[in-house]
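Here you go, one structure.
What you see is the complex with one protein chain gone and the rest in place.
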Amino acid sequence: MRNAIVSLIAIILGLIAGGILMLFIGSNPLEGYMYLLQGAFMTTKRIGDTLATATPLIFTGLSVAFAFRTGLFNIGASGQMLIGGLCASAVGLTYDFSRPVLLLAMIAAGILGGALWAFLPGLLKAKFNVHEVVATIMMNWIAYWTVYYVVPGYFKGEFLETESKKLPEKATLKVQFLTDMFDGSYINLGIFLGIISVVIIAFIINKTTLGFELKAVGFNRHAAEYAGMRVNRNIILSMVISGALAGLGGVAMYTGNASSIQIGILPFQGYDGIAVALLGNNTPFGVFFAAILFGILYSGTGFMNAMTEIPPELANTIIAIIIYFAATSVLIHRLVNKFWKRGSEGNVNDVPAAKKGEA
Amino acid sequence: MSYVVEMLNIRKEFPGIVANDNISLSLKTGEIHALLGENGAGKSTLMGVLFGMYQPEKGVIKVRGEEVRITNPNVATRLGIGMVHQHFKLVDNFTVTENIILGSEPIKGLVIDIDSAAKRIEELSKSYGLNVDPHAKIEDISVGMQQRVEILKMLYREAEVLIFDEPTAVLTPSEIDELMKIMRNLINEGKSIIIITHKLKEIKAVADRCTVIRRGKSIGTVDVAETSTEQLAEMMVGRHVSFKVDKKESTPGDVVLKIDSLSVKNNRKVLALKDFSLEVRAGEIVGIAGVDGNGQTELVEAITGLRKADSGSVKLNGEEIIALPIRDRIEKGIGHIPEDRQKRGLVLDYTLESNMVLEVYNKKPFAKYGLLNEQEMKKYANNILENFDVRSGKGGASITRTLSGGNQQKAIIGREIELNPKLLIAVQPTRGLDVGSIEYIHKRLIEHRDKGNAVLLVSLELDEVLQLSDRIAAINNGELIGVVNASETNENEVGLMMAGVNKERNV
Amino acid sequence: MWTIIEQIFPYAIAFTIPLLITALGGLFSERSGVVNIGLEGLMVIGAFSSALTVHYLNDKWASHTMVLWAGLFAAIVAGILFAALHAFASINLSANQIISGTAINLIATALTIFLARNMTGSGNIRVSGFSPKTIHGVADIPVIGPLFFTKTYPTTWFILIILFASTFILYKMKFGLRLRSCGEFPQAAEAAGINVRRIRYAGVLISGAFAGLGGAIIILTYAGEFTGTVSGLGFLALASLIFGQWRPLGILAATFFFGFASTIANVSQVIPELSVIPPILLKIFPYVVTLIALVVFSKSSQAPKAVGEPFDSAKR
Partner (left out) sequence: GGKEDASTNNGGGDKKKNDLKVGMVTDAGTIDDKSFNQGTWEGILKAKDELGVQTKYLKPSGTTEADYLKEIGNLYDAGYKFIVTPGFKFETAVFKAQDNYKDAKFVIIDGNPHSGDFNPVVKENTVSIFFAEHQAGFLAGVATALELKEGEAGFIGGMEIPPVQKFNWGFQQGIKYANENMGTKIGMKKENFIYQGSFDNVAAGGQIAASMFDRGVNVIHAAAGGVGVGAIKEAVNRVKAGENVWIVGVDVDQYEDGKYDGDKSVILTSAVKNIDQSAFDMIKDELDGKFQGGKTLMFDAKNDGVGITAENPNLSDDTSSKVKEVYEKVKSGEIEVKSEQGDLFK
């Protein structure tokens, strides 16, 4: 609860800072934010688009948060997304199953791809104590080049060299009832997958023995070992689950929001996932709301730009400032504690201090 | 009479607790002054105030008669106050010299003048009989030598007042003797010393006066020579404490643990345990006596599964367990009170509740089909916490990190005994605990034995081994030197065996 | 093959130098105990400030080399200012250092483009930087000459001097000893009377200065244009820091490896001898080798023990 308030204050401070920037370039902040909200919510279609924009972020946020909770820093969500998207697209472009079967196969392929891409860093961490930050950065670039060469090599569109062949209608997560309900928005089944994942991950972390073990390993792998938990298996498993979530994000991104896989781009959603996780305090539901917030910012900013003289770069600046305020939330915590004296000091972050080289 | 340090009416608060409430302590020039109190009584805090790590809310500090404000450790150092902390403040991969000069480095031109520093350290080391190699790396030297490095650090800075916070908790008996000797040397050279220790015997051995505090309040200062250990203990705890461990004669049953020709390598890939054989029977406590670093850690880790054995066999109730995973060994009835409670024993960021089920969270009734049952966990945990008098701010919901060391230790012991293991391995179970807690824990260990379980006790404190054990196995350089009956031996004999002298009197 | 190496070498070095100085900055930060994942953002900041400075000063003192050095200086200052944000968060507020670094990355990339557009009217700032020079005389020495003294930039020598100075400072001087102690065991440093926070500030600010310099060198040597990104080189520098085992010469080796491998991969298409190798293999080669090397070195990790841990003197 208190953490939520702190996040909220961070958001408000970020918005205020953004407002000051708007003043600085001679625009009216209130007007700007009004258009931003209109841009995100004005029509059902826009609401749908906002949700769709948030969807990949839900997954990458969850992915990073899950790893964080188990003491790992997965900076490789971008690469895992790419590979997840690639695998799902490959299935979608290759097979001609009935739609439900095809979609399930694609989702499974995406999960597998993301999981595989995170498995290796997990394995290296567990067996050789290779720091996962470096390993996942390397895997990002390997993913980038893999997609770069595999897509034109095997799934090349007729002319296009910057993305794969377009997926057939039935091999995408877009469904008619959603499109209709949201008035032609590109919202798709991904949002449901996202919500389901949030619930499942929350459940795993808080209610299961698996979550108990993973968190224990994250906080203190020596104690976990002492207590008979299989530390290496848990580290790998944690990375695999984290990667699977990012892979699902890739499915949502490339077969839901888009219908082809892009090459030459590491999806920025992977890095934003770090911010989303942080703002959501590494709790699944927190991640969900943080992702929606990012969705609003990304989705509303275009309309704000169109209606005012505020340049497009400002939305990113605001997001960045919000993250900084969230990172320095200790300060906010102290203030909140001052006004809200009750019990002892709250836990600032539910995250073990990330350590390098050693674990 | 001349006081070198006077701390008058010191008050220090932490959020939610008054750690020092109107405490006074005066140190005479040339005396060894002991500071005694239960775990969490506020001793470390008081010394922290003197050393400038904490600012007191109230009170006055005088050094050599003059009122001073010690705002940080540098001020303390300038005033000639030095401190050896409870946990050593040494950088592992630095050399002795680098550690000592850190913060007051001698400079020649642009660079640190390591050579002249090393020379000066060598001289200091010689003149106080400290025997320290200035070029050795900290990670390569023994704990005892590390402590002497800490002492050298103070001497190098020309400290007049030396504070020792529980200096003996990590030392072997012979190292303790040596430390006492060094302390007397220091006094002879005109230094004054404050020592915090839970071991009344040591206070009797070296201290001139003793200040006792309880729950943050001064109880009084006494002349050590005129006060018995019983009186000291009573002042400290507020009730009578029995030092005698009450125990019946053991009635050994079947062999529970049978170790046969066990060899284990240490982290440096050298055999640290060699061809070790030992039996522990139901209903008896076998104590391992030995100086730190003689293979105890490797022995325990091989039995519990934390370390792979090189060769040999370990049988539990007749069943080979040498290759079993840790969890299987726990399930087959091994309980383990680990040496390093913060590294191994606890997930400090978990609640106490979670820590209390650390080994059984996946068993009924705490879990069903992989789902946790928090109600049951709570019930189980609170029962342990109550039984073992684990004190914390929010009971089972407290984050374990916020507990004092002593209470963390009690929680672990409670958890392990509650598992009711057929074999309980207790490593240094009372390290750093006050006498009241020690008494209680000893009682529980014996109770556990009396229920017909085997207990393997590993302790660096010979007293504890002698008092608790039914049989004593001495270990030296990874080898079993001999096994003796506790009732038929004495400190001298076991001490000799620990030094590697075999008396061929195996039982 | 030798001629190919001779031809490629100067370019590999040019590519290596920004990585090297940035990783060296990371070294100072991490050795003081603060993880700095914001190197990428700090590079961007440096790139931006140098481009902006050169852009403006060029109007006054057109194509004077002093303008370029002024650009480098501006990058150092800006890097320090931004690193101060990270230092404040992670040292004064004990914030999670990785998160604070991530925030730096986000702020840097967003804000620089925003400012570039507002100040110069374009998100891209084009400048003319240093020209590579062949040092006549030494360039004729066999083997070494063509490799090291052909087409070199003055900044290359400047950074190499910083590298050796850093080694000296870290291992021979008072500051280095104190810095390392703060990264290994800050409680020990504090007990020895060292102001851990101040040292950590120094470490983080140096990383800002160096990373800023790294970003500026990219612009003022091989890139020539600020475009709002340094395309992941900051992260690569971080990887090199770990690959180089937190040691200056290790970092030199690691960054040069990256520089050389990626240059080879880049030019492979043009070189018939290399174009038989599938390009994907060449592209992923540096990353795969890094992973393998990390596995090989994993047993002897030299990571500063306290890196990433907020230092709170009250906590024991």
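Labels A, B and C are assigned to the chains in the order they are written; within every chain, residues are numbered from 1.
Keep in mind that, in the parts below, a contact is a pair of C-beta atoms (placed from the backbone, for glycine too) under 8 Å apart; a residue touches a chain by one contact, two chains touch by 3 or more.
In this text the structure is predicted, and so the values were computed from the model without any measurement.
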| item | value |
| --- | --- |
| Missing chain: touched chains present in the view | A, C |
| Among A:28, A:232, A:262 or A:337, the residue in touch with the chain that has been omitted | A:262 |
| From A:7, A:146 or A:299, residue that would touch the chain that is not displayed | A:299 |
| Absent-chain interface as seen on subunit C, which is shown | 7-8, 11, 15, 113, 122-124, 126, 128, 131-134, 151, 222-225, 227-229, 231, 262-263, 266-267, 269-272, 275 |
| Contact footprint on subunit A, counting only the chain that is left out | 39, 42, 45-46, 49, 52-53, 148, 152, 158-163, 166, 184, 186, 257-260, 262, 264-265, 267-268, 298-299, 302-303, 305-307, 312 |
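Operating definition for what follows: only the chains that are shown with their structure count from here on.
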| item | value |
| --- | --- |
| Which two chains share the largest set of C-beta contact pairs | A-C |
| Chain whose mean Cα position lies farthest from subunit A | B |
| Geometric centre distance via CA averages, subunit C-subunit A, whole Å | 28 |
| Residues within subunit C bordering two or more other chains | 305 |
| For the subunit A and subunit B complex, residues of the former touching the latter | 207-213, 215-216, 219-220, 222-230, 343-345, 347, 352 |
| Of subunit B, residues touching subunit C in the complex | 53-54, 72-74, 77, 83, 85, 87, 89-94, 98-99, 101-105, 107, 110-112, 153 |
| Subunit A-facing residues of subunit C, complex | 30, 35, 37, 85, 88-89, 93-100, 102-111, 113-114, 117-118, 123, 232, 235-236, 238-239, 242-243, 246, 278-280, 283-284, 287-288, 290-291, 294-295, 298-299, 301-305, 307-310 |
